[in-house]
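One structure is given below, represented as structure tokens, and several questions about it will come after.
Our next item is subunit A:
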Amino acid sequence: MSFEWIQIPYALLTLLIVFVYGVFMTTIIRKMGARAGGRYGIRLYQTFVDLAKNYALRSHISHGIMFYLGPVFRLTGGVGLILFVPTIYGSVMHQNFAFAGDLVLALYFVFFGTLGMALGAGESGHPYSAVGITRGLSQMTAAELPFVLAVFAVSLQYQTLSITEIVAAQQGGFLSWTLFTNPIAVVAAMIGFLGTMMRSPFDVFLAPQEIPIGPPTEFHSAYLALMQTNRILFPIAKIVIYMNLFFGGATNWPVFFLKVFLIYLVSALVGVVFPRFRVEQSIRFFLIWGLPLGILSILIV
Partner candidate 1 sequence: MRALYDRLKDRFQLGELTRQRPDLGFVTVGRDHLRALLVELKDVEGFTHLVLFTAVDWLEDGQFQLTYLLNNRATAQDLGVRLMIPREGASMDTIHDLWPTAETYQRELYEMFGIDFPGSPRVDEDFILEGWTDLPPNRRDFDTKEYSEATFAERAGRESHDPRDHMKQKLYPDGE
Partner candidate 2 sequence: MFKIEPDRSQYPAHNPDGSCDIDLSSGKYVKIWHGPNHPGITGNMSLELTICGDEVVEGRTRVGYLHRGFEKLMERRTFIQVFPIVCRVCVPEPDLNEYCYAAAIEELAGIEVPDYANWMRTLILEMGRFNSYMMYLGGQSGSLGMGVIGQWTTYVRDLMLDRFEELTGARVYHMFILPGGVRDVLPDGFAARMEETLKTAERYLDDVDKVMFQNAVFNKRTRGVGYIDPALFDSYGVTGPTARAGGATTDVRRDAPYLKYDELDFEPVTGTDSDIWARADVRRRDTRLSIDLIRQILVKMQKPGEYFAKIPNVLHWKIPYGETYIRGESSRGEYGYYLVTDGTGYPRRINVRGPSYTHAMALLERLIVNTNISDVGALMVSLHTYPPEIER
């Protein structure tokens, strides 16, 4: 696989499309949650406005370099993930920087942002941040386990570490999707997915009612905006991986939009109607339900 300079603007274009889509999807998911509660919800452009406002704000409060870098790392995680994952299968423009071992890199990026965030939030010195990070990291680790196991199962199944190849293997009708060829791995992965989407019942590290806001407690103004941007991009990026690994990827934008939306919806559907677990309860959940399924899926393969 050769590197072409043209891939850079192509990748940026992908990024832009994903970002705009992410903004709207965030909005739509929020509106759906509002509808479930009997409200109209926010206006369609509201998320843009919030972002623009926060980016425009500057702060005089400093907690040190790492504090500032935290959101940057966090965003890097999100952007990086997008950039190294093929977004549209078979499209030269939106192939991004996919390469043979990109699956491993992707797994790394999934965790990278969280770590960066941990460092930054830790620097703020706020006890809520500390509590949130402790909880977040332990829960994230537990949630990653079934996901990683499922990924192993998939890569074993397709005998490759290239996402593109995994997607290629799933082409030819939806019955060839991993969803149907290895359902247990998908269930395990989806359990992990719920755990990383920062929604109930696995959002105890943010838990406004318990430890207000958790890690981002001290973040505000443009830093908050960076994190908001990431919160828009990152789920999409993650979902792209899921889509590619388990749901046959996407060969054009409409399919992409639809699949991403549906996968996103899973987390919203669950999140709105359940309260959150305590941190040890959620870890136990992942260990009891996610881990065995992940191991099982590998064993089956």
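The rule is short, and it goes like this: a contact is a pair of C-beta atoms (placed from the backbone, for glycine too) under 8 Å apart; a residue touches a chain by one contact, two chains touch by 3 or more; residues count from 1.
Per the selection procedure, all candidates are chains of the complex that A comes from, given by their letters.
Just so we're clear, the structure is a prediction, and the values are computed from it rather than from any experiment.
Colleague: Please state which of the candidates 1 or 2 is in contact with subunit A in this complex.
Modeller: Looking at every copy, the candidate touching subunit A is 2.
Colleague: Inside the complex, what are the residues of subunit A that reach candidate 2?
Modeller: 33-34, 36-39, 127-128, 130-131, 200-201, 203-204, 207-212, 272-281, 284, 287-288
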